[in-house]
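Take a look at the following structure, please.
Note that this complex is displayed minus one protein chain, with the remaining chains in position.
Chain lettering (A, B and C) follows the sequence in which the chains are written, and residue indices restart at 1 in each chain.
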Amino acid sequence: MTEHYLELQDIDQARSMGLRPPEWERLLAVLGRRPNLTELGMFAVMWSEHCSYKHSKTALRQFPTGGPQVLQGPGENAGVVDIGDGQAVVFKIESHNHPSAIEPYQGAATGVGGIVRDVFTMGARPIALLNSLRFGDLSSPKQRYLFAGVVAGIAGYGNCLGIPTVGGEVYFNDSYTNNCLVNAMCVGLIDHHLLTRGRAQGTGSRLILIGARTGRDGIHGATFASEALGEHSVARRPAVQVGDPFMEKLLLEACLELIEAKVILGMQDLGAAGLTSASSEMAARAGSGVELDVALVPRREKNMNPYEIMLSESQERMLLAVEPEQVPLVLATCAKWGLTGTDIGQVTASGMVKVLFNGIVVAEVPARPLASEGPVYHPLATEPPWQALVTALNLAAIPVPEDLTAVLGRLLASPNIASKEWVYRQYDHSVRGDTVTLPGSDAAVLRIKGTKKGLALSVDCNSRYTYLDPYRGGAIAVAEAARNVACSGAKPLAITNCLNFGSPERPEIYYQLTRAIAGMAAACEALGTPVTGGNVSLYNETAGQAVFPTPTVGMVGVLADVERRVTTAFKQEGDIVCLLGSTFEELGGSEYLKVVHNLERGLPPALDLAAERRLQSLLVALAEGALLASAHDCAEGGLAVAVAESAIQGGLGARIDLSPLASMRKDALLFGESQSRVVVSLAPTHFSAVEILAGAMGVPFVCLGRVEGDVVCLGRGQEAIIRADVASLAELWRGAIACHMSP
Amino acid sequence: MYKAKIYVTLKEGVLDPQGQAVRAGLISQGFAAVEEVRIGKFMEVVVATHSATEAQHLVREMCERLLANPVIEDYTFVLVEVV
Amino acid sequence: MYKAKIYVTLKEGVLDPQGQAVRAGLISQGFAAVEEVRIGKFMEVVVATHSATEAQHLVREMCERLLANPVIEDYTFVLVEVV
Partner (left out) sequence: MRFGVVVFPGSNCDADCHHAVGTVFAQEAEYVWHEEKDLSRFDCIILPGGFSYGDYLRAGALARFSPVMGAVVEEAGRGKLVLGICNGWQILLEAGLLPGAMLKNNHLQFRCETRHVRLENSNTPFTCTGHEGQVLSLPIAHAEGNYYIDQVGLKDLEAQRQIVFRYVDSRGRVSKEANPNGSLGGIAGIINKAGNVLGMMPHPERATEEILGGTDGRLIFSSILQWWGGQ
């Protein structure tokens, strides 16, 4: 074999791997010499946007990341927050947008695999999955193919692992036609003392690679431009990887068994940039070095060279640092689970990543610059010229429809509002026997066996708002996620987030990114929910058309007593229906404007963070006092849709009189999306207690009517505005997506 | 009428978890001689046409568009006339 | 070494939901000429032996014991020598 990977490289080669000239200069300065091919490849991937966050790092600094509950903030494989009793929640969200656009099933499946590894890498038992999905319009067969494939892929992988997929969100909007978004979130549970980090600790510790054999999958297309590398042409190299959930399940069980045995000093999954990132990040975090002989790495394909082995992104692999005496136990545990475990090297004190191939040094580079001292850019942010145009909205020119009952029906059947049952019935959401609020409510709730506690989980983002006003949209994404969690009775604790944007090198996109982050940061600050981690997915654009800026927020909250959880559904005829929060004449960015008037314009609804915080505190207090029968926030479709959804889910009607609310256009009253509002129902005996508490906590509180019969009626005084029986609304809402999917 | 026998296989280099698991299963049952297992699909599609050329053309298009996933799979097929 | 190409198909009379779905998909994509679709498995198993008889024997046994479920499936295979 000619040893291309030892030849020193030049700037042209660097450029062909995606490094820019200044980055090449920086690399020369770091090494004090020219890199060979393997070294260059390692830098090219680690200094890519995906691994180094070079265009988003500065903007991310706006996030608040600390708080008494935070045990681990950004910087590790997943964030960790304390939930009391010596327990913690480990969670993170990540995107798999590009692979899913090429091969929806496998792209989504391997996305789930990756995020699950990020969580058990920390030593935690994964207990729940969520996801946030966005596609173009379902009337297109291509979009249906993507949607069906992604959902099946998430199901295929998560169900096999036996981790319940308990929640998520799905949106359809033309901006995602060429760039679908697939974000997966995993939540794990751990006892504090078992927390493990991705650190290569202790000089002389052994590095054990376990799991799948390494193939040529996913070696960065851009970094593989040189045909001189081998006989395998780029064209034949599949861009997409096939996931093996069974292997992942074995890996998960074996790793957790080793965590319990307390023999792991540090552990890291092999995700993007494979062995290169796992080894260099583990060394960089611990301030140590590593030495590996990659000829020892078990391979699936013949004649793989060190370059390929270091850059392979084969799935379902983990790298462990363990004391030498523990190696036999580690290997025995691997064998028990039918896994290959291989001692491929050791931890050193050198600060270097030293790669050997059959004893010959093929790469030797400093770990820290490679892993964490990549280039950082401060891109230009400019408000796009169209921003002011799209926010302008002349409501006076928009007629109020005559038949508002029909409008409610259309909204309930809009795929963005309709029931997502078609999706979640494909997910095993009840395995592990802890899901006590199933998908369909504002937040999923899990009990924690052996305690009284519950966990509430939600992912949210209204990207139309972020498109119309990145700052407000970002803030609302956080507020809504927290509100959903609070509606279940849980106290919001912390967030993870996935920032899906276009190219940050375009000033208008960078503007969206920084503004959205600023808005999110303000909301996190105000609501006391710091950011513990996340992921950035940029370049979601085709031919200059970027997706709506989509900062997905994953929120975790805790209930002191899971028996006190609250759900969306009306429970009891005779219960009083009340609205918490204030209603304004706000139609900008609403689903109503889009569905009925085909407009995506206006300013999104205003958000008063102090009011939001008071509302959420009240919701938690009401739940703790067992004063609520149901709670549901007003989101897309506004008050009318919120009432209808509570009615549909409870199989009970309601008679609602809107006259206590401020007077305004009827469509705004019914379908406006004013923030910080929640429709609650409660037993008449609790009415005064709730009223007093709401008053004391400064939350506007009005009584709107009662749960009764099997018809939903909304009116103003004597005037009937909407009247429809629950069964027919339910049919529209439940059947809409299935209808699109099997025309 | 023609019947197409279509073989869809994973592209070389693409991981075949099924094949791996079956290989391990066969070996553990004493089939030590098993070197490699790859698992794909075998489809039989009957097309109502009298022209072999048209059948050929149709089946190729079906494979390209629906039956095989060009990102990870290859396909081949043979046609036999049926009555 | 021998490579066995094994075709596992659903027994006649056993409903093939996958085949039906693919047929419906093809027709909705405009392949109106499609009469019938049946979907089975295509497996390639490489066995390390120099004897064709032994290969034949081994592969038959693998099919009987694991690769096909006799309650619902039939199988056939062909052997080719590989180097």
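In this text, a residue touches a chain if its C-beta (ideal position, glycine included) is under 8 Å from a C-beta of that chain, and two chains touch if they have at least 3 such contacts.
Predicted, not measured: the structure shown is a model, and the values here were computed from it.
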- [ ] Identify the visible chains that the left-out chain touches across the whole complex.
- [x] A, B, C
Task: Contact with the hidden chain (one of A:D118, A:E308, A:E364 or A:D428) - done: A:D428
- [ ] Pick out which of A:L130, A:V436 or A:L527 touches the chain that's been left out of the picture.
- [x] A:V436
Task: Which of A:W24, A:W337 or A:Y511 contacts the chain that the document leaves out - done: A:W337
Task: Hidden-chain contact residue, picked from the options A:D118, A:D244, A:E313 or A:E480 - done: A:D244
TODO: Go through chain A and note every residue touching the omitted chain.
DONE: 152, 155-156, 159-162, 244-247, 249-250, 337-338, 424-433, 435-436, 438, 447, 449, 562-563
- [ ] Pick out the residues on chain C that sit against the missing chain.
- [x] 13-15, 17-18, 21, 66-67, 69, 71-72
Open item on the list: To test your reading of the contact rule: which positions on chain B touch the chain that is missing from view?
Closed with: 17-18, 21-22, 25, 28-29, 39
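Operating definition for what follows: only the chains that are shown with their structure count from here on.
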TODO: Provide the C-alpha centroid distance between chain A and chain C, rounded to the nearest whole angstrom.
DONE: 41
Task: Chain centre separation (chain B, chain C; CA means) in Å - done: 9
Open item on the list: List the residues on chain B that touch chain C in their complex, please.
Closed with: 1, 7-9, 19, 22, 25-26, 29, 31, 33-49, 58, 61-62, 65-67
Task: Touching residues (chain side chain A, partner chain B) in the complex - done: 102-103, 106, 212, 215-217, 232, 236-244, 246-247, 300-301, 314-315, 338
Task: Footprint of chain A on chain B - complex, ascending - done: 10-17, 20-21, 24, 69, 71-72
